[in-house]
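Provided herewith is a single structure, encoded as structure tokens, for subsequent inquiry.
A single protein chain has been omitted from the complex, and every remaining protein chain is retained in its original position.
The chains carry the letters A, B and C, assigned in the order they are written, with residues numbered from 1 in each.
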Amino acid sequence: MAWRDDWRRVRAIARKDLTTELRTKAGFNGVAALGVTILILLGLALGPDGAALRNAAVGAVWLATLFAGVLAFNRSFQVELESGALEPLLQYPGPRWTIFAGKLLGNLVFVTAMVAIVVAAGVVLFGVGIPATWPTLVGVIALGVVGLVVLGTFYASMSSRSRAREVLLPMLLFPMLVPVLLGATTASKALLGADLMHEAGAWIRLLAAYDLVFLIATFVAFEHVIES
Amino acid sequence: MSNGQSDRAIDVSGLGKRFGARWVLRGTTLAVRPGEVVGLMGQNGSGKSTILRIVATLLKPNAGTAQVNGLNVVRDATAVRAQVGYLAHTPGLYDDLTARENLKFAADMLGMPATVVDASLERVGLARVAHERVRGFSAGMERRLALARLFLRTPTVLLLDEPYSNLDAAGVELINSLIGGIVRTGGAALVALHELAPARGLIDRTLTLVEGRIDAARPNLVGAAAGVA
Amino acid sequence: MPAPDRSLDARPARPPRTSPWMGVAAILVLAATQAYSISTSPAEGDMGHLQKIMYVHVPAAWMTFLAFFVVLVFSVKYLWKGREDDDLVAASAAEVGATLNGLTLVLGMIWGRPAWGVWWVWDARLTSTLVLFLIFAGYLALRAFVDDEQQRARWSAAVGAIGAINVPIVYMSVKWWRTLHQPPSSPATLDPAYTMGLRINAFALLFVMIFFIRKRYEIARLERAAEHAAEAAALGAP
Partner (left out) sequence: MTGIVDDIVASNWSFIYAAYGVTWVVILGYLVRLVRAGARANADYARLVPGAGGEGAR
């Protein structure tokens, strides 16, 4: 029965975060708009040659996702800090990992929605043809998003409570995401081409392993990190 | 007495806590027995809130120990949290959720059935505005809603931080009925106060904090008042 | 398994001091091994005397990884036991490791310019060393930006352990990223004439690093001991 209570807590936190986001709207719209703006700026910086743009599309989309995503993670803890809600949250009985899982779930939905917009914008703006292997491509994006959200949520739980949080989160997060960036961009590029060298499979395994390793590591470490 | 039953609901011994270089608690020792309501007096910054937050497992002490029903607040934090009801100085509500959603969230986190939510709203007199967002609430309404969270279940130890501020006479009555209800079932309460008046008749004794220590020389205000009367 | 509360009597006495002569000796030995290997190593066929940079670059890279391994071990140990000393060892090793890491990168560039004609190549080892540097720059920034020392210890232990886990993954991913697109620049197969020089230099630098970490740790302990003394005075402990 305990796991049912825990799952109820996880859902409650995710639902609460998403309801707040939905009602304020400014948050999601702002983050998604930033992602698209970064894409447009990259297009201007790299264009106007069509072939060069198509070549750079994958990198541009992932960079826009990383930069806009960083804003989402600090936000999700800001909600707790602004109204002094973190203390009651920590005072509830039940294991602390449920807090992390709830935040993770909420951020996953938030960032997935944002990525959908950024990818759609990237396809249009950079003139990318959708390949026949698109379901695999969606899988690659999903694996990349999970890696981003797991570490982003974990580091934001600290950076949101430190001095200079706007600087600290990217400093901690971006170097950690190098394997995600390389894996997601290379696999996506391979799938957009014909994947003649069959390299996408290896990258997908790397992404999956990365997600699994850090999912476990952050769940273990979160309990030590969340307390004040 | 590391776990199980104890003759002390709250047992704080030699507690030290600092924030940066500033020492807020300097070896505080106090105890509250089951069925007892103790008022914690002292000026602003004397460390009242810090003691409550340590006992509520929200802060870790730099020195000394604190126990709730024989459970150590650092080692057995999860078990302590299940027994303690804590009302913070700030309401800690989510502004963009309605009153009812805020309570439903608390019920989910506490593992209580959803049915207690409406009863609790009724009890604090907020049933009428249950579907309004907290953002539009007055300070007094926010405090009532924060209080409603404590009515969701029956803790054995209540920790209240300045519960009477921003409350009208009816609100004061609510707090007192909450404390009374807990004490009748053998629970205990530690209440941080800056004036005794609203809690008179309910408080068994008072302790006064001066510079992070219990001042032994200060008279028990409840006893003193009784003596005069 | 949260960190246990520290009771009043668990106050550390004045920490021991490593003799400064150990540092002098380590640094003199390093100078001697460098002089020996520079003067005895023959000029290499392709690169001439340029290979002499290897005697500082390669040991610096090895010691960087070793230092961060120490960070990993003591971070995990801190999360497990909650002993303040472990946090201080991890912090000291991270600081020394980041310094050596920066040195490794600069030496790599000084090597790359004459050897390859460019200051930087996106080679697997160079790139992952750079990422490692960034990860631990983040670690040190976190330590600088958090004031509460219990919080700082817990947070940096988590960041240190998770950052160290990432190091092999980064290395592997950068290597694949390179090899799947173009052949890697062939690593110079090492002639036996150079291995001896490399080994003794690595050991000399190891002694210097151990001295640095120990000294840094002792200073941190001394600072903490002074704070604990102030704590005892504030609490009026017997």
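Worth pointing out:
FYI, a contact is a pair of C-beta atoms (placed from the backbone, for glycine too) under 8 Å apart; a residue touches a chain by one contact, two chains touch by 3 or more.
Computed from a prediction, not measured in an experiment: that's the story for all the values here.
Shown chains touched by the missing chain in the whole complex: C.
Set against the missing chain, the residues C:Met22, C:Leu50, C:Ile165 or C:Met196 yield one that touches it, C:Leu50. Shown as candidates are C:Leu132, C:Val174 or C:Val208; the residue that touches the absent chain is C:Val208. Touching residues on chain C toward the chain that is not drawn are 13-14, 17, 23, 27, 30, 34, 43, 47-50, 52-53, 56-57, 60, 96, 99, 102-103, 106-107, 110-111, 113-114, 208, 212, 215-216, 218-219, 222-223, 225-226, 229-230, 233.
Criterion: only the chains that are shown with their structure count from here on.
The most distant chain from chain A is B, comparing centres defined as mean Cα coordinates.
Chain B and chain C have centres, each the mean of its CA atoms, that are 48 Å apart. Here the CA centre of chain A is 31 Å from the CA centre of chain C. Residue positions of chain B touching 2 or more other chains, listed in rising order: 60. Shown for chain A are the residues in touch with two or more other chains, namely 227-228. Taken together, the chain C residues at the contact with chain B in this complex read 2-8, 147-148, 150, 230-231, 234-237.
Chain contact summary for the complex, chain C toward chain A: residues 2-3, 79, 131, 134-135, 137-138, 141-142, 145-148, 151, 154-155, 157-159, 161-163, 165-166, 169-170, 172-174, 176-177, 180. Of all the residues in chain A, the ones that touch chain C in their complex are 154-155, 158-159, 162-164, 167-168, 171-172, 174-176, 178-179, 182-183, 186, 197, 199, 202-203, 206, 209-210, 213-214, 217-218, 221, 223-225, 227-228.
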